[in-house]
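Accompanying notes for the structure given below.
Missing here: one protein chain of the complex. Every other protein chain is in place.
Right after this comes chain A.
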Amino acid sequence: MAQMTMIQAITDALRCELRDDENVLIFGEDVGKNGGVFRATEGLQDEFGEDRVFDTPLAESGIGGLAIGLATQGFRPVPEIQFFGFVYEVMDSISGQMARMRYRSGNSENAPITIRSPFGGGVHTPEMHADSLEGLMAQQPGLKVVIPSNPYDAKGLLISSIRDNDPVIYLEHMKLYRSFRDEVPEDSYEVELGKAKITREGTDVTLIAYGAMVQASVKAAEELEKDGISAEVVDLRTIAPFDVETVVESVKKTGRAVVVQEAQRVAGIASQIVAEIQERAILHLEAPVLRVTAPDTVYAFTQAEEVWLPNHKDIVAKVNDVINY
């Protein structure tokens, strides 16, 4: 075991997979010699060579096409999109092409591609860097969307994503890259895709969260405990398709739920979660399921992030609304 930040855990997962499967290829803008703009691929080109870890021209759509083409030749591409706000340039390759590859070929081709991309607010990035666009991906049949919230899950989920024989969008929250360390095994291990984790057990209300909002939810739960409210925190880990069973079981136990996301209210996946809960557990609900989200504006100008991004105080307030309904 070693103490690792999330970004170190990600690099470690990539190193494990490059070592264990010669078909794994890592490529993108500045991921080679430079080791990535966040150092996520630091040292990998030196260790595995330019044939395995390489830079590309600056064109996201081309990178997506490259991944698809390489997949047809038996490779296991792990491309990077420098910031997920740039996904619009490559929407066709992702949603229009690789997500449909197996289906459109009648199961005769597949696309074992893992797209890594940073996103998320709170680190004062310029325009189109921090936007939460996981909701767009979650609506595309054929994709899986994974968002880790801590170093241990980050490594295991990335290894599982790379080994998956269908395309996975693996989103890395920038604020979580170096914010804390965790015990991470040095060997390879997998964290199953599509399975949520109960981060904190509770009995009065279920907080369903992912990404940076998991930490915020845990912080909120700690404050609520002081007021005698026991909150259970469910970390989705895979947001599409998400673990309906774990969510519904928790809600049946607590009778109350708040869904927490960093994305705007019209975006993200909170609405989908609310819909599943009301279809499957309405008779267990003591109160409506409420959502904590960002407001429905374009992502905040840098200096407005603090007032705009949802935080633990918003979660505490919303839980009180649900408790006092």
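Throughout what follows, contacts are C-beta pairs under 8 Å (C-beta built on N, C-alpha and C of every residue); 3 or more make two chains touch, one makes a residue touch a chain; residues count from 1.
In the analysis below, contacts and distances are computed from a predicted model.
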Chain excluded from display, named as in UniProt, from "1,2-phenylacetyl-CoA epoxidase subunit A", "Light-independent protochlorophyllide reductase subunit B", "Na+/H+ antiporter subunit D" or "Pyruvate dehydrogenase E1 component subunit alpha": "Pyruvate dehydrogenase E1 component subunit alpha"
Sole contact to the chain not displayed, among A:Ser93, A:Ser132, A:Ser149 or A:Thr199: A:Ser93
Residue among A:Val31, A:Leu44 or A:Ala67 touching the omitted chain: A:Ala67
Chain not shown: contacting residue from A:Ser105, A:Gln139 or A:Thr203: A:Ser105
Of A:Glu29, A:Asp153 or A:Asp166, the residue in touch with the unshown chain: A:Asp166
Where the missing chain touches chain A, by residue: 25, 51, 56-57, 59, 61-62, 64-75, 92-93, 96-97, 102-110, 141-142, 144, 164-166, 194, 241, 243-245
